[in-house]
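Got a structure for you, written out below as structure tokens; questions coming shortly.
A single protein chain has been omitted from the complex, and every remaining protein chain is retained in its original position.
We call the chains A and B, going by the order they appear; numbering starts again at 1 in every chain.
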Amino acid sequence: MHTEELLLVTIVAEAIVEHRLVRDVAAAGARGWTVVDARGQGSRGVRADEFEGSNIRLETLVTPQVADRILEVLARDYFPRYAVVAWSTAANVVRPEKYA
Amino acid sequence: MHTEELLLVTIVAEAIVEHRLVRDVAAAGARGWTVVDARGQGSRGVRADEFEGSNIRLETLVTPQVADRILEVLARDYFPRYAVVAWSTAANVVRPEKYA
Partner (left out) sequence: MHTEELLLVTIVAEAIVEHRLVRDVAAAGARGWTVVDARGQGSRGVRADEFEGSNIRLETLVTPQVADRILEVLARDYFPRYAVVAWSTAANVVRPEKYA
């Protein structure tokens, strides 16, 4: 089975930003994404504002270059304003030609 | 804490295939699985048909051998017909004897 290593970028954010976040992830070069409804609690930067409530969890399989662009957009446009958590993990993907 | 490295195989597919997919994942040797409802968008192979709508996200912790069998079934029976994305990541599992 031919697989290729890509990055799985996962973003947890307030539900209110879903539409905008999907648009920005696509604009950064992601070819697909999966969103699930979630709930949770986190801290918001150094102010440690707690948030609890309706969240979304978005994940997308991307190249390292696209992952960097997504994280740059998050850092510039989301982190100062929204409660957002983002991480990436290495993933071996079947049919990787879909994500180039 | 004793842990063992296994593969976490994640499959995102149209909701309509859930019952069949669970059956096939079990037949391939998976001992357990978790399914969540999802939504999203992706491209379908080289035709790049876009799909958006009701999806499921299934994940299962398996040995590399079982992972290969799952991916072979996906490649043979699902990829030609359905919008399916699949990837695997390395996972350190507590109580790995459950997944042998």
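Going forward, a contact is a pair of C-beta atoms (placed from the backbone, for glycine too) under 8 Å apart; a residue touches a chain by one contact, two chains touch by 3 or more.
Small disclaimer: the values here were computed from a predicted structure and weren't measured.
**Q** Among B:11, B:61 or B:84, which one is in touch with the chain left out?
**A** That would be B:61, which touches the missing chain.
**Q** Using the document's contact rule, name the residues of chain A that touch the chain not shown here.
**A** 12, 36-43, 45-46, 55, 57, 68, 71-72, 74-75, 79, 85-90
**Q** What does the interface between chain B and the hidden chain look like in terms of residue numbers?
**A** With respect to the unshown chain, the touching residues of chain B are 1, 3, 6, 8, 22, 31-37, 61, 89-95, 97-98.
Throughout what follows, only the chains that are shown with their structure count from here on.
**Q** If you average the Cα atoms of chain A and of chain B to get two centres, how far apart are those centres in Å?
**A** 20
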